[in-house]
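Written out below as structure tokens is the structure these notes cover.
With one protein chain held back, the other chains of the complex are shown just where they sit.
Presenting subunit A:
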Amino acid sequence: MSLRRHVLRVYKQILYLARDWPEGYVVLRDRAKRAFLINREETDLRKIETLIGRAEFVVKEIEALYMLKKYRTLKRRYYKE
């Protein structure tokens, strides 16, 4: 897969996650966009790969955050301890 497609794919993943962002879709979309634009001039292939790795890490973090938030809400609602 070309790096360009790789970057677009991980960006789309973030947009997909943004639909569930607590403060609204636009907030996370804009933040992601800004973060991606900072490195738009990057041409070093190695560095681009590292940056993609970082974006993928962020995707995993957001997923984990959502699952934890759901778990905690349910725990508070259904279990009194």
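Here, a residue touches a chain if its C-beta (ideal position, glycine included) is under 8 Å from a C-beta of that chain, and two chains touch if they have at least 3 such contacts; residues count from 1.
The criterion applied here is as follows: contacts and distances are computed from a predicted model.
Peer 1: Write down which listed name, "Anaphase-promoting complex subunit 11", "Trimeric LpxA-like protein", "Electron transfer flavoprotein subunit beta" or "Acyl carrier protein", is the UniProt protein name of the chain that is not shown.
Peer 2: Spelling it out: the chain absent from the display is recorded in UniProt as "Electron transfer flavoprotein subunit beta".
Peer 1: One chain is left out of this view; which of A:Lys33, A:Arg54 or A:Lys70 touches it in the full complex?
Peer 2: A:Lys70
Peer 1: Footprint of the hidden chain on subunit A, which residues?
Peer 2: So the residues of subunit A touching the unseen chain are 9, 12-13, 16, 22, 63, 66-67, 69-71, 73-75, 77-79.
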